[in-house]
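One chain of protein is taken out of this complex; the other chains stay put.
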Amino acid sequence: MGEVVEIQGTWPLADDRAQGFAEPRVEPVYTVRFPAGALWGPPGGHWVQVELWESYLEVVA
Amino acid sequence: MSGHHSDSEIAVRVRRLEERLIDAGLTSDEQLDGIIGQILSGSPANGARVVARAWVDPAFRGRLLADANQALGELDLSMSTGPQTQRFTVVENTPTVHNVLVCTLCSCYPIGLLGPSPSWYKSEAYRARVVREPRAVLAEFGLELPAETEIVVHDTSAESRHMVLPLRPEGTAGLGEADLSALVTREGLIGTAAV
Partner (left out) sequence: MTVTLHAMARVNDVGGQSGFGLIAVEPDEPPFHADWEARVYALNVAMLRQGVYNLDQFRDAIERMPPAEYLAASYYERWMAAVESLTAAAAPAPRADDD
């Protein structure tokens, strides 16, 4: 699980653009910070920060 | 180089592709030469200028961290010379936080500003390992960080490009912008080295 640290505004969804859709879905892009341990298990100890479109994510809390 | 095809074999295939696209009216020799000239003029020296300005001018540093695309204009630089205009973000190292960049999916890199990326940045080994064991990877690059330094690995995506604002080295208080920018390396801007 990660924390949203920034909202980057809205951008056309890469997956729709990849298929050449004339009107790709436009979604908010979030900068999300994951503790390494949550991605790869122990030992962790650093952060991985990624930009993700809204539909890649599920709100947990 | 993978060595799976000979270079001359590929050169012929690329030449054929190029002729096909020129014949179809989609590009021209002049345009291709222009694009190559443009990418070769991009160099880490551009990023170094940005860093040096941020080191000497706190107000510029603030604008750079808030809106890097806009701030680049003050130095007559822009993110528009690469394949497409991109959102540009500068992440700042501090005495307690070290940033390092990667593109795990492909090779996203601020080409328009820094020039072509080094092969190691595009390698599977770097992309796979730096998100998982950055401390070990940085040590291989010769950067041993104190255990208490927090490491943030930025995995660049298609929509934006990043650059690291390294810590200004000690003992450089007397240096001007030009001398400072000469200290900044490409690896410093990616985060695999300190400056």
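Remarks
Per-chain numbering from 1; labels A and B assigned in written order.
Methods note: a contact is a pair of C-beta atoms (placed from the backbone, for glycine too) under 8 Å apart; a residue touches a chain by one contact, two chains touch by 3 or more.
All figures in this text were calculated on a predicted structure; none of them were measured in a lab.
Within the complete assembly, residues 1-2, 4-5, 7, 10-11, 13-15, 17-18, 20-21, 23-24, 26-27, 31-33, 35-36, 39-40, 82-84, 102, 104-107, 115-116, 118-120, 122-129, 131-132, 137, 140-141, 155, 158 of chain B touch the chain that is not shown. Remark: the residues of chain A touching the chain excluded from display are 1-4, 14-15, 17-20, 30, 32, 34, 39-40, 52, 55-61.
Here is the rule we use: only the chains that are shown with their structure count from here on.
Considering their complex, residues 87, 131-132, 134-135, 150-160 of chain B touch chain A. Contact residues on chain A toward chain B in their complex (touch as defined above): 8, 11, 14, 29, 33, 36, 39-40, 45-52.
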